[in-house]
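Here the complex is missing one protein chain, while the rest keep their positions.
Take a look at chain A:
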């Protein structure tokens, strides 16, 4: 009885349904592979589009990186800031002495042999940005981070803090020869309060590892996103990542209770508060959340984790129009209220691309212009599924939903999620992607995709054949948070595409008082466009804050503001 060993049915089924993800199974963090349930590991891989770096992806990265243009070539208008010193052998020997172990320093300054080892730290996973970094430091403690930053600040050496390097706007890779400070060694889970649910962990802790630790205690990390197998929680905080659970658990600005950070002058900001309530003075930790490493480096995190729901249900359905999607959303909020944990939107275009790449069996027989995925989480499976069934019957009868399916088991839950979470990866397989992560009032949310598609088409760039640089203009996103991901999938780089898209999209969003970056941040890509979403007074105040914390400007230069 004990042996449920032939878990093969699931694996083979998964293999058929999600070949790509299974192929990447090896790229999961070690902890996960140790799980006795292989099937679960394979299934979780569905949610992972990047790998734990730098080990496994290194080879592909190198191969691709060679084709990737240097950021400094793509953006010739960005000039290296002459105030910054160039790294010398003396600097390197200081860092070697400081960090001790051989593996904590990847040195391309005094020898050329490390060039390959540096590549993964120099480029982003989308192969859009590539820097000239010659030195990577991997501190193992807050004290080491402090000493590194103080030395860099004193010697005018620019730095780029880096976590899992899964960002989408080029914020975590250097532009010129900035030193990369990678936090992957600071990956300890330091403390967990089993009664209160407060987790304290090092910034380099991988999100999925933290979540699995919490799962064993009956809790859940209040953040979940596609890159969870690679991204680090310090990076999540620095970019104020949103993700799939925001609808239910709110943003990191609410769930983070405290942080420990290091300022450029080496000052350790110890605000590792574990209290939910603390009205004493300015809430300075909020400045670090979403600062993208421009004012300091987050080294530890204290976060409030909610109880993990024991019962989860997932439904997936097809709808005829965006009008109906909105109706379904309203009904879902009304009828599912407290158990609704995700309401995700996908258009047919995005699903067609996944089908092309994965060849998976599609959940519904027919095609519909829109698909939605609803997830409920609660404590009582029977109660939830009764509610969900009643809701589904209701929206079917009212004709809001044309067809749909309800996951019957865990495998189906994961397979259905793959149709939403796998979009980013599928697009990545097909070539370059222009990604816009925007927030627009719900009513007009999908209009942006239609207007953009029409514009690209009118310019003669969109088509099914190789003559056209653009393969598809698709939209998907977190309906529950009014957050749309507009993706333009291209066959090759073509300057005309960018000219058609920008600043058109930003102006479109500005007119509707939307945000040009809902959850991805500014990084390098959106630095110039902050003005579309923030007024000059706000930007001015931000600049003052930056100067206050980082008077020498060594922290993640050329980006953000």
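Convention: contacts are C-beta pairs under 8 Å (C-beta built on N, C-alpha and C of every residue); 3 or more make two chains touch, one makes a residue touch a chain; residues count from 1.
The criterion applied here is as follows: contacts and distances are computed from a predicted model.
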Among "General transcription and DNA repair factor IIH subunit TFB4", "V-type proton ATPase subunit F", "Exosome complex component RRP41" or "Probable electron transfer flavoprotein subunit beta", UniProt's protein name for the complex chain that is not shown is "Probable electron transfer flavoprotein subunit beta"
Considering the complete complex, of A:180, A:233, A:392 or A:555, the missing chain is touched by A:392
The one residue from A:267, A:327, A:405 or A:515 touching the chain left out of view is A:405
Among A:73, A:194 or A:365, the residue in touch with the chain that has been omitted:
A:365
Touching residues on chain A - with respect to the absent chain
1-10, 12-13, 16-17, 34-37, 39-40, 43, 101-104, 310-311, 315-317, 361, 363-365, 381, 389, 392-393, 396, 401, 403-412, 414
